[in-house]
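With one protein chain removed, the remaining protein chains of the complex are shown where they sit.
The first chain written gets the first letter, and so on, giving A, B and C; residue counts start at 1 in each chain.
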């Protein structure tokens, strides 16, 4: 049986398949459909320092092989998370990762500090790439100085594995990746959503209450794959691939491009069993190709 | 009958439907399928100062609701164009626009100068956004100073309508649009392709000879629509919308977002009659909504 | 309630009129327990423009025959594909999702449905009838041809009809039907399903007459299982997911629903 274990900085994942934040709730939404503990880990939805209502409805638009969302970080805030959600996450014995977001550096630091004290949260993913909030979010992820500043500030208060999640809406994602690596990130994950828009031609109105939103799903896979390849060539820290991954073949492409692990996002909506199917498919691929360990695939693109 | 005429700087187009460069050959490839003269105009494939062989095969990869291409500006050079291709374009009595590309500012200027002398070429589209060449191309379109410099240099030698075609692979397309407007562009067209990549998991090799290529088709429509909306809010010159447009509904969305005209690209491959169907569909929409002139749609998004 | 992902078999697909189809689905395994008001998320195969699943109310369940029905109105590409499903084709489906209606017992209830809003009402009427309620059903449509399955509802109680063009029942908006005027005070509970404007108007009538009311919302959904937070409605306790906290709500808990328009509303979704 091929080895599926991968290392992500200090973490050991039983397999390289994680869930993307905001697409997998807090895990329990999927308990009826799959054994969540079979996954390499789960990244739960974004937590901010304060309670947030998110954006007004409508928040969703379907697009060719993808969707736009404008959720806008709806969550009950970090204190509620610690008290009411964290206890429910203790039932998962795989890697549980929190996604941390906010509008100010202080907010990010507050959430990271509080997450740091939670034993069962083994890493945080710093979301500096949310396109759906007026302040902060993606603004941090689209310039090197601000990406660097927030990473550095969080690094000071956070001891465990610090993953920084990058925005694709930039001229050079490589520069941002290098900046956050230099500022202390233990890993980078990419990509968050591409900024997009949908219009209803009949009503002449935007479909989303916020006019623009984040594009995800298979449509963005080629862009995500390119960025993972570009970034993994230059950074020394592990890269986690995200973007349109819906099958084992997709996942393997990201590993070959240089990812050490991958996240499944929107595909959880079209098939809630996507993650476990991908794990089985990766195993099958390794067997067919007589590859002993999945980690041999990382960066294994033949040029 | 609703009015389909639109103005683009000094040009009057009989309708807002153009063809995107590199997807419509020199027009004649479509003569068997449609009346090319029924279109608002055609933008023929890129012309450079010198003959170029383009990139090695394979140059194409299919992706979810889109495709990657890595053609790399294959063409016989501007002198061949003037001598052998231009005469064949005289049969088209609609607006014929040349797409101008190169690796150096001097190259762009040389092509523009030669195009300036051709009566029947009523405008040029400066392609500062081709992601498929090692030098020049997109490099010009991803920074304000270089976009500005090449636009300014071409403006000096080119008297007629100068359209600058923008790259979506930037943090702020608005800044680039403002820079080329300031440098003398008469219109901007957007978007060119998104930089993407495809891997064959079985062979573990990139699908394209150049590893990365340009993503086009319906998959990119939400990103293109967002950029057209952002740019048309800030520039005073007309905006031409491009990206995944495959139906009259798509076209109308771009007009509502702020475009004065649109270009059909990859959809020409899936249905060579797409352009004429879009014209008919726009007419039908105007009639159903009792709108007298198509130009009333431009920027007509209700917020 | 435990949710399932199942491949159900199309047993029949009956066109009720030009744009409404009744899909009968079956399975070799016993179907999960479902209650009126719950819905299913259906994957539409073979439609390139339908990437996400589509939500549909559970229209009927026949536990004896181990079958269930969906009532599908063709509005776009996804529903058009479902309308073309053939016998023996397979349909991948998540169910049962969301919370059902609160079922009254031995009471007097009114069900109001407009347009495709009648979809969950069949199952609801049947169960309310079984719980010993005196059931009245008011159905509205633009024209006689839009009034679906009225005959079948008669098995469960009185059926009232309103059509905008007067071709069947009372002429006018469903919300202007006489049963919602003079007789409304006789009901202990009103259940309503249909276009937003209609539900707001009915909720308003119920509130004005101090009658319990439940409405079933149809917000656009990406997941149907509470994972994406796309389907929210503003409630007095903040944004809540229609797919997990609803789709059935007491309109008094919804924000901006008390100021419901009393004027007519089109049945056009």
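The criterion applied here is as follows: contacts are C-beta pairs under 8 Å (C-beta built on N, C-alpha and C of every residue); 3 or more make two chains touch, one makes a residue touch a chain.
Owing to the predicted nature of the structure, the values given are computational and were not obtained by experimental measurement.
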{"item": "Chains on display which the left-out chain touches in the complete complex", "value": "B, C"}
{"item": "Options B:23, B:151, B:247 or B:260, residue touching the unrepresented chain", "value": "B:23"}
{"item": "Contact residue for the chain not shown (choose from B:94, B:247 or B:268)", "value": "B:268"}
{"item": "Which residue of B:15, B:47 or B:69 touches the chain not shown here", "value": "B:69"}
{"item": "Residue ranges of subunit C at the interface with the undisplayed chain", "value": "46-48, 51"}
{"item": "Interface residues of subunit B (partner: the chain not displayed)", "value": "22-25, 29-30, 32-33, 45, 53-54, 56-60, 62-67, 69, 71, 74, 217-218, 266, 268-273"}
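Assume only the chains that are shown with their structure count from here on.
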With subunit A removed from consideration, the chain sets that still hold together: B | C
{"item": "Of all other chains, the one whose Cα centre sits farthest from subunit B", "value": "C"}
{"item": "Central chain of the complex, centres being mean CA coordinates", "value": "A"}
{"item": "Separation of mean Cα positions, subunit B and subunit A [Å, integer]", "value": "34"}
{"item": "Intercentroid distance (Cα basis), subunit C paired with subunit B, Å", "value": "47"}
{"item": "Length of the line joining the C-alpha centres of subunit A and subunit C, rounded to whole Å", "value": "36"}
{"item": "For subunit C, residues contacting two or more additional chains", "value": "48"}
{"item": "Multi-partner residues of subunit B (at least 2 other chains)", "value": "65"}
